[in-house]
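Dumping the structure here so I can ask a few things about it.
The complex appears here without one of its protein chains, the remainder shown in place.
Coming up: chain A.
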Amino acid sequence: MIKQRYSRQELFAPIGTEGQQKLANKHVVIVGAGALGSANGEMLARAGVGKITIIDRDYVEWSNLSRQQLFTEEDAAHAHTKAKAASRRLQAINTSITIEGVVEEFAAETAEVFMEDADFVIDGTDNFNTRFIINDACAKWRVPWVYGGCLTSYGIVLAIMPGKSPCLQCLIDQIPQQGRTCDTVGVIAPAVQITAAYQTAECLKYLTGYEMSQELLNFDVWERKHVAVNVSPLINPYCPSCSAKATYPFLMKQQGIQTAVLCGRDTVQVRPAQTNTLSIPALAKQLKPFSDSMKDNGELLIFTIKKNRFVVFQDGRTLIHGVSDVEQAKKLYQRYIGA
């Protein structure tokens, strides 16, 4: 390793060479490789965290490039999966650490596998359904994590130490309706960067042996407003997610085909009951006669039939664009891809 690589971080007294050594032996799991996942991923890779796993279910689109810093025009043009594109870039940034890109949905069925050897989890998701799964999985495995959300010029951050500080479920007893999302009211990169900076800072603090902040922090970078509220009194001793009597409601496994409406995108994700590796070439051959256009980029099969664009992943998951009705999406999935 080049000796000078981490010198400026080691000169920072709270970290020092001792803290740097600790970072080299830690594993951080980043759920979501969008804007927050990218920004956190880049900082943690440059900081020298020994292993980073980055999980994402989506692929790169042109509208991502304004703020999702790990991706390039080439990634958007070829519709590379975010997890693989992100892991390639992170590995190029730091070849001395281990990077794992996982093209998968972080779901109730799979979440706990990622907890087994995680030292810390970063929330890089764009929806509360997945955040509540992170919340339950981290609570059950006692893995600390940091929630981050941003929209327009606003951002919010909360570090969560399961059992010791209030969890997401303690603060909010229902999943908020997502009327306003990045796809409907937009977001600017400075809001992303500040949110991610606070997330990474809490992560580095924890990994080098310090206590995390108990403040729920929010800001508006356009209006230059900052508010921090100490939420430690809000820990709920009967919380279904983080108390001694927890039932982890969001880790209940679902039966049958799963669907998720991707907010504001006129897109439904359909996930088969059992994920198994799909033969993309075989599916391509079978669907070619019905498709108006078709592209196989080695990771995904993308084709259009009438007004719907289908993006099929190797695990059988499919994003169907041009549909917002779940039942309609299931029908389309069963008709073309399988049960």
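Convention: contacts are C-beta pairs under 8 Å (C-beta built on N, C-alpha and C of every residue); 3 or more make two chains touch, one makes a residue touch a chain; residues count from 1.
By definition in this document, contacts and distances are computed from a predicted model.
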item	value
Protein that the absent chain corresponds to, by UniProt name, given "Nickel import system permease protein NikB", "Carbon-monoxide dehydrogenase medium subunit", "ABC transporter ATP-binding protein" or "Sulfur carrier protein"	"Sulfur carrier protein"
Option touching the unshown chain, where A:Gln193, A:Asn218, A:Ser241 or A:Gln269 are the choices	A:Asn218
Among A:Leu65, A:Ala79, A:Ala201 or A:Val231, residue touching the chain not depicted	A:Val231
Listed residues A:Ala77, A:Ile172 or A:Met252, member touching the removed chain	A:Ile172
Residue in contact with the excluded chain [from A:Ala45, A:Ile97, A:Val187 or A:Leu283]	A:Val187
Option from A:Ile15, A:Cys150 or A:Val221 whose C-beta touches the chain left out	A:Cys150
Identified contact with the non-displayed chain, of A:Gly19, A:Gly32 or A:Gly316	A:Gly32
Residues in chain A touching the chain absent from view	32, 34-37, 123-128, 131, 148-151, 154-156, 158, 171-174, 176-178, 180-182, 187, 192, 195, 216, 218, 225, 227, 229-231, 233-234, 263
